[in-house]
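One chain of protein is taken out of this complex; the other chains stay put.
When the chains are written out, they are named A and B in that same order, and each has its own residue count from 1.
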Amino acid sequence: MIQCKTSKAIGGMGHSLKRKEDARFIQGKGHYVDDIKLPGMLYMDIVRSPYAYAKIKKINIEEALKVPGVVAVVTGRDLEKYNLHWMPTLMSDTQMVLPTDTVMYQSQEVAAVIATTKYAARDGREAVTVEYEPMKPVIDPFKSLDPSAPVLRSDKEGKKDNHIWNWKVGDKAKTDALFEKADVVVKEQMHIPRIHVASIETCGCVADYDKVNNHLTMYMTTQAPHAIRTVIALVAGHVGLTEEKVRVISPDIGGGFGGKVPVYPGYVIAIAVSFLVGKPVKWIEDRSENLQADSFARDYHITAEMAGTKDGKILGTRFKILADHGYTDASANPSKFPTGMFSIATGSYDYDTTYMECDAVYTNKPPGGVAYRCSFRVTEAVHAIERITDRFAFEIGKDPADLRMQNFIKKEDFPWHSPTGWIYDSGDYHAGLQKAMEAVGYEQLRREQAEKRAKGELMGIGISTFTEIVGAGPSKDFDILGIKMFDSAEIRVHPTGKAIARFGTKSQGQGHETTYAQIIAEELGIPAENIAIEEGDTDTAPYGLGTYASRSTPTAGAAAAIAARKLRDKARKIAAYLLEVSEDDLEWEPGKFFVKGAPDKAKTIQEIVFAAYTNHPQGMEAGFEATHYYDPPNLTFPSGAYICVVDIDIETCEIKVRRFVAIDDCGNIINPMIVQGQVHGGLTQGIAPAMYEELIYDEAGNILNGTFMDYLVPTAVESPNWETGHTITPSPHHPIGAKGVGESPTVGAPPAIANAIVDALSPFGITHLDIPITPFKVFKALKEKGVFDK
Amino acid sequence: MTKTINVTVNGTIHSLEVEPRLLLVHMIREVLSLTGTHIGCDTSSCGACTILLDGKSVKSCTVLAVQTDGKAVATIEGLAAEGGPLHPLQEGFKENHGLHCGFCTPGMIMRCKELLEHNNNPTEDEIRWGISGNLCRCTGYNNIVKAVKWAGAKMRGEETPSTEPEFV
Partner (left out) sequence: MIAQSFQYESPGSLAEAIALLNQYGDEAKVLSGGHSLIPMMKLRFATPGYLIDINNIPGLSDIREEGGVVRIGSLVRESQLEHSEILAKKFPIFKDVTKLIADPQVRNMGTIGGNLAHGDAANDHPAVMIALGATVMITGAEGERVVPIDEFFFGFYMTAIQQGEILTEIRIPVPPVGTGSAYHKLERKVGDYATSGVAVQLTIGEDGTVTSAGIGLTNVNPVPLRASRSEEALVGKSLTDENIALAAKYASEDCSPSADLRGSEEYKRHVTGVLVKRMILKAAERAKS
């Protein structure tokens, strides 16, 4: 049971408080960007390229301009006049807003049609004809570095190949030497495929430029409104849109998962058009546009190797990555980390030798990559280490649970220094796996598996024991476009003891309106229901880098606790004044200060706050308000132990996830109901890439599954009944000991599922299958092993 | 060429001049400004636009407004009076954390309304198949199933199951 320090009425940490935000969502009163309708608003639709790589010979707009309701057609040449046809990516690469001469991927924006209605805009889009001269695209990243491959980014002066950057970490010489002489070395080539976050709400905006006041209000689907405002000011400052003239409002967001971090060309075009015509312009993507043009996630080709002893001691790992970034590096990563946090790939295991290297390349595919509910490439890292760990166990014939128990970092060894330079804050990996094994009935399942194997039936058990790395991040290392990755909270308590708190983050379903209120309730004793939470408006909220990568609780949550503590310090002073005692004579319990040894002599927080406005000590600043910008001293390292049980139909090769037990450790828990809900959701977004989702391109660069007909988002039928639980190892450096949880399940689930499937197929000598593992893929693997030969 | 239709939406009759190609979801959202019904895909795959047409759940992105002439449309906004008591499904979703971002929720609830009217005591399997036309990207569906069961119990007049998370 989770111990709560506050009463249910106060609703601090540990209470499963029902969500405050739900009232509007269940009654159809959520306020999403497509719900905005402004007077005189125009609608924008976008003409997109059917080719992956082509010269634009001519864009014919005359017929479109004849369509009733169409007011303008905007091309790259129009934007060029204002120097708005290019923009920077979050990784300081460059990206076209609209092309002037070349299209670089299928579904790239080519022209924008502006009309008085949504329907007229679509008719106008159909009437635009573009003459192209198709060129042979580079689709396969492995061929991208061939000397014969065309140089795709010829817009970059002096660029002679399609290589973007090389990244490496670890000790190459030591690692190579270790692998040379190790008793056991295993190796697998893995592809972590290109996938799409596919939040149910697509991206969109209403750009509302007011010519009279030279002011832009930008309503948009963004997870990071403050950073976006800064980017807009940097891109459009030269035409007068300086930062104080820009207000970004992120209304309710229908799911983000990282896909709503980048700046997409559509946003910029809408701003440009609104700026030019002085009217609000709405742009809302279709699902197909969303899937085909917005940032993808993953697309890492990884060669993973592990070296160890015959009795199962892990000695070292080696990872070589080829990253396919598409047309431009539009990753959403901290600037100094081009591969994000991939270097967490040493995993939960105690060894000191590793080497990792990544080469990133351009291809004629849409740019990316974003998170897909993942903290900066941690999913790729965890998949690599957890798959290769199982591969090692298989090689030496050791149970993968035993092997993990043997190699886990011990809880007394934290803080633990990883060979890639991270300092893991805390963890108890043995306890987590033990709990998961008991919950699933591991020994019993292994016996059942042995019996089934004897009968020729396919059953698999897969484990994943992962270490996450979230809460970016400490300002000495972490920034995006130079802006340090702190986050903020501002708490204002009104005279009657009710509060409003504002944050630099932005919930997309995580429940901040509830959990932030609980953190403040915990610290100040003001009932959570009396604390309003506001985010997403750059005019009112303090500056912060936004919500993604499980960073809100580690950063803004910490800011809330510290801002609240500043207020509690002030409250102590006021209480001492009111009670006419020294501050040292006071003791705090949630909701009041009382005199030590005389609990009747007390002042409630409400009385104290009222005094801050009506009877504050002379010399003290009036009011009851505090702000904190929290710069974390370290990242947080949530962990988890997941066990998956699958049954495979040996005839049709269908895979059924029979059980899935997830034990998560996210440190102290603010709201168990919400944490569990996050875990459920993340697990479904884990089974999705493990078994269903992948963006597939043919050799010509055509996307083969650009709608929900073929991009297979799991339904309630594919998604199993998740069994969840937790262990608690508080973060020692976080003010409330919390670690963040939103992404752990997405990170941890795919290897558990893949390991289970491979385990089921292992009697046939199958050691690896790339995700998504589909029935067809299982068929091919079994066929290759001669299973269906008569 | 427009066409006049008479359609009852949440109990109110509207006489509307519409283009034949106007999609029902656009009639609801743009013409009647009932923005609780959402659009999540183009291919009748996601179910975010689910409403009731003469009591049956349909995807309003794949129905023409002209097809509703003489018919009754019910949207999430009509499920409970503003400020009045919630429908058991609305309550069930809130009590059981059956939603995160809320975008799929109105469609999900409208679908489940028909589901429970057809069978107010569905099994987990019946609920999962019953909402297989509604995609949720946030919740992993566990708590939606729980919410529907809870609402079913409430509609049957039985004691509702515990809403505490089984997260130990």
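We take it that a contact is a pair of C-beta atoms (placed from the backbone, for glycine too) under 8 Å apart; a residue touches a chain by one contact, two chains touch by 3 or more.
Keep in mind that this is a model prediction, so the values were computed, not measured.
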{"item": "Neighbouring displayed chains - absent chain, whole complex", "value": "A, B"}
{"item": "Which residue of A:347, A:714 or A:742 touches the chain not shown here", "value": "A:714"}
{"item": "Hidden-chain contact residue, picked from the options A:77, A:118, A:320 or A:452", "value": "A:118"}
{"item": "Touch criterion as defined above, residue of A:23, A:450 or A:696 at the omitted chain", "value": "A:696"}
{"item": "Touch with the omitted chain, as defined above, among B:87, B:111, B:137 or B:154", "value": "B:111"}
{"item": "Subunit B residues touching the omitted chain (full complex)", "value": "1, 3, 19-21, 23, 42-45, 47, 50, 53, 56-59, 61-64, 66-67, 69, 111, 114-115, 129-130, 132-134"}
{"item": "Those residues of subunit A which, in the complete complex, touch the missing chain", "value": "118-119, 122-123, 126, 286, 288, 651-652, 654, 692, 696, 704-705, 710, 712, 714-715, 717-718, 774-776, 779-780, 783, 788"}
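FYI, only the chains that are shown with their structure count from here on.
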{"item": "Euclidean distance of C-alpha centroids - subunit A vs subunit B, Å", "value": "29"}
{"item": "Complex contacts: residues of subunit A adjacent to subunit B", "value": "1, 16, 18-19, 21-32, 34-35, 37, 118-119, 197-202, 252-257, 286-288, 508-511, 672-685, 707-709, 713, 715-717, 719, 721-722, 724-726"}
{"item": "Footprint of subunit A on subunit B - complex, ascending", "value": "19, 21-22, 26, 29-30, 33-43, 45-46, 48, 75-77, 79-80, 82, 86, 90, 93-95, 97, 99-106, 109, 124, 127-129, 131-145, 163-168"}
